[in-house]
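For this depiction, one protein chain was excluded, whereas all remaining protein chains were kept in their positions.
Chain nomenclature is as follows: A, B and C, assigned in order of appearance, with residue numbering initiated at 1 for each chain independently.
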């Protein structure tokens, strides 16, 4: 059974994900059963129209757990920070 | 029958070809029958020990006719300047 | 060495700092990415957003990987963030090696990886409109070719 404190999470949003969500960073308490990045996205989509729009096509959104690129299926067990953003366009 | 004046030629030597030949540039009168770069090399080899040494292994020497890289079989018809040098090592 | 900064960089000064007093470098390659006015005079400015902390982490990882793959005497990545104008420098990559092939390949690799992994996002301002630059599929393909 997961530690309750592990559900405290910092979420970060960048570029158009940030603009649609309406904020760049927030601290959230994730509900029970949210175990993967994909689960987080599913939960976020129900939090309001901005979130629904930002994650309407989840395949366009990339994620990083504790500043490391991950796939949607990645576990968030032990994570402190999850970031969501479009494909990068630097360089 | 080739024009006699066409046999007046400027010869240039670079790098170790120049050192072995003993000079960097000279004006020569090529004998009848010397029609290709290879012929010139053959004629040069008989001009003294320095020349013999410089062209002892003709495959190590490159040539340019009027400042354009050529193969040994290239004609020297109409040429004004022939240069001999080792493979280039710039850059 | 990696740096994320708002200020411009000076290619000549960066190269001098890397090579000064050394005699083991035979080949040095620099790549500079600049803000290009891709719309023919209509792009007024560009805003570069990034993910502080992750950016440095990714750039360091990419640089370390280049140094594992090629024998480099020196390497440097500088990426600017914030507001930039057409013609401005965006990114500088420098690689130095004994021979040219390693320097060329490492610089090309660094750019390909940076383009697909470093968390930067560009927004172009055109007149009173702005849009986020789309990722290019060709960048993903360019990065994938190093996986072989």
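One rule holds for everything that comes next: contacts are C-beta pairs under 8 Å (C-beta built on N, C-alpha and C of every residue); 3 or more make two chains touch, one makes a residue touch a chain.
Remember, it's a predicted structure, so these values are computed and weren't measured experimentally.
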Shown chains touched by the chain that is not drawn here: B, C
On chain C, residues whose C-beta touches the chain left out of the figure: 10-13, 15, 19, 21-38, 41, 43, 86-87, 98, 100-101, 103-104, 107-108, 111, 142
Contact set of chain B toward the excluded chain (per top definition): 12, 14-16, 64, 67-69, 83, 85-91
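To be clear about the criterion, only the chains that are shown with their structure count from here on.
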Chain pair, most C-beta pairs within the contact cut-off: A-C
Averaged-CA centre spacing for the pair chain C and chain A, given as whole angstrom: 27
Computed distance of Cα centres, chain C from chain B, in Å: 49
CA centroid of chain A to CA centroid of chain B, Å: 74
